[in-house]
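Note that one protein chain of the assembly has been removed; the remaining protein chains are unaltered in position.
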Amino acid sequence: MQSAAPLVKMSGVEKNFGAARALTGVDFEVNRGSCVGLVGHNGAGKSTLMNVLSGVILPDEGEVQIGGVLLDNGYDPAGAARHGVRSVFQELSLCPNLTVAENLRISHPSIKGIGWRKAARKVILDELDRIFPGHGISPDTEVSSLSIARRQMVEIARAFSSVTSKIELVILDEPTSSLDQNSAAQLVDFVRQFVGKGGSVILISHLLGEILDASDKIVVMRDGRSVAVDEARNFNRARLVRDMGDVLAENSEFGARSGAKREGPPVVTGPAEDEHQLVLYPGEIVGFAGLSGHGQTEMLVRIFEAAQGARGPIVATDRAAFVAGDRQTDGIFPLWSITQNIFVSSLERLKKGLSFDFERAEREAQDWQSRLSVRTADMGNNILSLSGGNQQKALFARALGSDAGIVLMDDPMRGVDVGTKQEVYEILAEEAANGRALIWYTTETDELKHCDRVYVFREGKIVAELSGDALNEANILGASFEKEDA
Amino acid sequence: MTWVSQLVQKPWVWAWFGAVSMWVIITGVSGFGAGGQVMSAAASFGTFFVIVAIGQMFVITLGPGNVDLSIPACMTLSATLAMKFMNGDPGLLVPGFLISLGVGLAIGTTNFLLILFLRIPPIIATLSASFLYQSTAIWSNRGLRVKPPEVLGDFAVAKVAGVPILTLVVLVVTVGMAFLLHRTRFGLSVLAVGQNEKAAKLAGIRVERVRFLTYLMCAVFASVCGFFLAGFSGGAALNMGEQYLLMSIAVVVIGGTSVAGGYANLTGLWGASLFMFLLVSMLNTLGLSAGYRLIVTGAIIVAVIVVSGRKLAR
Amino acid sequence: MARFLTPKALRTLLPALSLAALLAAIFYLQPRTMSYFGLNLLLNLAVPIALATIAQMFILCVNDLDLSLGAFVSLTACITATWLNDTPLLGVLALAACVVAYGALGALIHLRNLPSIVVTLGMSFVWTGIAVLILPTPGGSAPEWIRTLMTLKPSLVPFPIIASVVIALVVHIGLMRSAAGTVLRGVGGNPKSVERAGWSLLRVKVTMFSLAGLFGVFSGMALVGLTTSADANIALRYTLLSIAGGILGGGEFVGGRVSPVGAVIGAITLALAGSFLSFLRLNPDWQIGAQGAILILVLALRLLVSSRERRI
Partner (left out) sequence: DTSDKKIALSNNYAGNSWRQAMLTSWEKNASAAVADGTVAAADAFTTAENQVTEQAAQIQNLILQGYDAIVINAASPEALNGAVKEACDAGVVVVSFDGIVTEPCAYRIAVDFHNMGKVQVEYLASRLADGGDLLEIRGLAGVFVDDEISGGIHEGVAENAQFKIQGSVHGDWAQDVSQRAVAGILPSLPEIKGVVTQGGDGYGAAQAFKAAGRPTPIIVMGNRHDELTWWKEQKDANGYETMSVSIAPGVSTLAFWVAQQVLDGATVPQDLSVPFLTISQDTLEENLANTQVGGVANVEYSLEDSLAVISDN
């Protein structure tokens, strides 16, 4: 450690988004030359805290100091950069229409003048070589034509590259979510090197192993506050899980659901020439697993289109409903009320004469409100007045309230709190028992415990079908990564 | 008090506010009698704006990039073919009207197919196709002006108690369209697609079918407008639709429909139609020259967007 | 694999290929065009269109659309043929004010988050109104130096070709190759990311709209140089020509994907499409329709290369 004073000192930080209390008085410190791991359940406030630190949002209360300097109202991303703070945001933030080298220029204003391209190419290539040896990325490729994993590498390399500006702290918000194991390990190694040379890193991840390997200190957040701060060596998996709260409070195990009764013909049949043919029977919950971005969502969409009558290799014999995970772009109708958002998929069913039956929709909406405990005073309120998790419940209600026999779920639990998750798990089991067929794509391996069978995806293809005893975490991970480093 | 503040929240208020202001100015300059007469004229001519604007409104509600630029050509072609076929014979009124409808259906379908299969942005697809429609109109009658059957002409200008009958008919149609937009599966689907096309698709709405019906409807309204306008003004002319291109867009937008899609209302269409007619009349009454009239018109359109845009910004 | 056949390469090549095909067809129909004199006549009116298309391209690049460009070019043409000719100082000031007004429009659109389509629709009335006030009847005359410039007869290569190449290269270097241009384009691709990197979106919008205004002014000046005098409605069709040219040249309505070289080629292609039709000597009834048909045809060509990405 170079100096005793912490590099970053945040105290009493509060942030409210309307009624949602994202941060409720958080104290947070980062020392020079150390890596802080930040963990917590979805919606705990991790990203919000980092957005405050990097100047993207202003806190309602509390203060932020970097290098002993108090940052006042004029603080913004440019100000953060001046203090040597760099961020890799949770959502990718490269410009897809620019090349890799050009994207470096966006975040490094000092690269300019004649010959800037050559300089930018060299800087980003050197950095990529340093962090991810053997990455195979050309600096002149347009970002839109890179795979998600490579985009993530570019973004990480961009954050660590330095031209003239100083670099003190790099914030990595779930940097490994779409990296393969090999690259993730390269990153952890690099973080250790970087820290060893006196830099600082904040690492956010849901992969606890990574956190334990890379961090010097770990901060656990829950419901907008920091609940545990300690040296990394004092933590192990069990303690992390306990401190994060009721995340693992569920006691179900793999194999809890026995995929028994297959009655009647399948409602979805995939192309027969596939090595592992996709089939779905009524009453089943089938999981889609694998690393994110490996074709699971595309498959769900194709099944959905097949159910709408599109011709293709996939055959679906019943109507389908879709629960979007990416609420903002795939789910919400922002000008409408909660009720209208729920019944947009039931326009035909709720017809009285020629007109849509608004009274009946309202009555049914009341039922859904109590069944899913949607927290709002009035289902006639605008959908955006709901917190993210409650918006997600409305999307569940939309699918389950329709008369579709097939329910397709695209990582639907993003932003749903733990209590509700347990309730939703039960409702899903109920729906399956009532003869609905469900497909559930999830990035959380634990959730696959609620499935009868699981298809693992890699590079757009089903590479494994797991059920019964074979359905366990090791097999899922194994199938996801196989041959991945080729 | 609260109802006032609630009222100014409604995007369509501004159009009506504008219309009333224009009327007050005209009445102030020319007296009360003139005010009544100009209102009756505004109802007559505003009706034609409303007919095309209803279709355009549904199209614009589908979201950014959706706008039908083939309305003028559609009006011309429909009127030309129908008038030529009827050739003034009242007995052929019904088949003549069916021809006009057929033109609308054909043009709507063509527009949609160009957008769907050739993936040309709607704004350019409808513009390019409109040249073809216009050529067809020229080819079919070389611009000869055929008189409409007398009954059609009489119907188009008839009034009861100073109110044009056509206006009453279109008022009823407007109410029907409001029902269609706000209460039926089709209307709600249009609003959903306009808010978030991807989400609409995933919510099970047949987006392309909705788009097809919308462009079809727009063309049919344009062709019907052409039919009655030819009756009203004594025959079809090759340039009869020219004014209706910008007018249909302006009426929709000033009427409070969101160009970002997903929000529409029909009340504003009437306010905006009356407003656009009264604005020109007011400028004529004040005797402003053409240059100033254009500047004032443009400035008012921008001002309305700036004022009503504030509430839509989220 | 055949790298040169990737969709992206095709997208870049397509404008050039369709231009080449069109030129070949014209040369075949009318061999006289294949001369210095012929090319000059065939292409000189494409120069102002190319400039207007570049202007529209700047707007497209930040995900906006300008429906007032034609009216604006008409206005600048009127100013060029009157004030710039009679009282050069006033003319320069007026043209500068036009550029500033465009920049201000960009600021208004950004700050109030307004739909550019409607704002520019309204502004088209304003521009035409001012043009009618400046030049109530057609007339005025081109300043001598502009006239001289636009009728240059350099040896070997006709002036319109040189001008097009220069325009394309200058904008290409400025927007596609320079460091500053990278930031401007980045805003079209991911405004949030550019803003987080510390750039002001407002400044980018204002810059892009001002550049559009500047090229609109150039377009009006070039046009007057060719026509020798102006008219309040002289360039109204440039609005749609410039949009179509920008799209044809590989630009897209959203996402900041533009190509100055493609835009210039697209503008020339559209200008030549009209010539091609007149060389075909169609029946007058169908001459108007044929222009629509060729527009549809040329734009539909994009379909051949558009990677059939599924839109969900």
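Just so it is clear, A, B and C label the chains in written order, and each chain counts residues from 1 on its own.
Assume a contact is a pair of C-beta atoms (placed from the backbone, for glycine too) under 8 Å apart; a residue touches a chain by one contact, two chains touch by 3 or more.
Keep in mind that what you see is a predicted model, and the values were worked out from it rather than measured.
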Q) Wait, the hidden chain, what does it touch out of the ones we have here? A) B, C
Q) From the list C:A180, C:L201 or C:L226, which touches the chain that is not on show? A) C:L226
Q. Thinking of the whole complex, not just what is shown, which of C:G38, C:G174 or C:G198 touches the missing chain?
A. C:G38
Q) Which listed residue (C:P88, C:G139 or C:P154) would be found touching the missing chain in the intact complex? A) C:G139
(Q) I'm checking contacts with the chain that's been left out. Which of B:V20, B:A41, B:A178 or B:L213 qualifies? (A) B:A41
Q. Of the residues in chain B, which ones touch the absent chain?
A. 26, 29-31, 33-38, 41-42, 44-45, 131, 134, 138, 142-147, 157, 229, 232-235, 237-240, 242-243, 277-278, 280-281, 284-285, 287, 290-291, 294
Q. On chain C, what residues meet the omitted chain?
A. 30, 32-33, 37-38, 41-42, 44-45, 48-49, 128, 131-132, 135-140, 223, 226-238, 271, 274-275, 278-279, 281, 284, 287-288, 291-292
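Throughout what follows, only the chains that are shown with their structure count from here on.
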Q) Line, ring, star, complete or other: which describes how these chains touch one another? A) complete
Q: Express in whole angstrom the distance between the two chain centres, defined as the mean CA positions of chain B and chain C.
A: 31
Q. Hey, what residues on chain C touch two or more of the other chains?
A. 312
Q: Specify, in ascending order, the residues of chain B that touch 2 or more different other chains.
A: 198, 202
Q) So in the complex, which bits of chain C are touching chain B? A) 108, 112-115, 117-119, 121-133, 136, 240, 243-244, 247, 253, 285-293, 295-296, 299-300, 302-303, 306, 312
Q | Complex contacts: residues of chain A adjacent to chain B | A | 301, 304, 308, 319-322, 324, 329-336, 340, 344-345, 347-348, 351, 354-356, 358, 384, 398, 402, 404
Q. Across the complex, what residues on chain A touch chain C?
A. 54, 56, 76-78, 81, 87, 89, 93-98, 102-103, 105-107, 109, 111-113, 116-117, 142, 145, 301
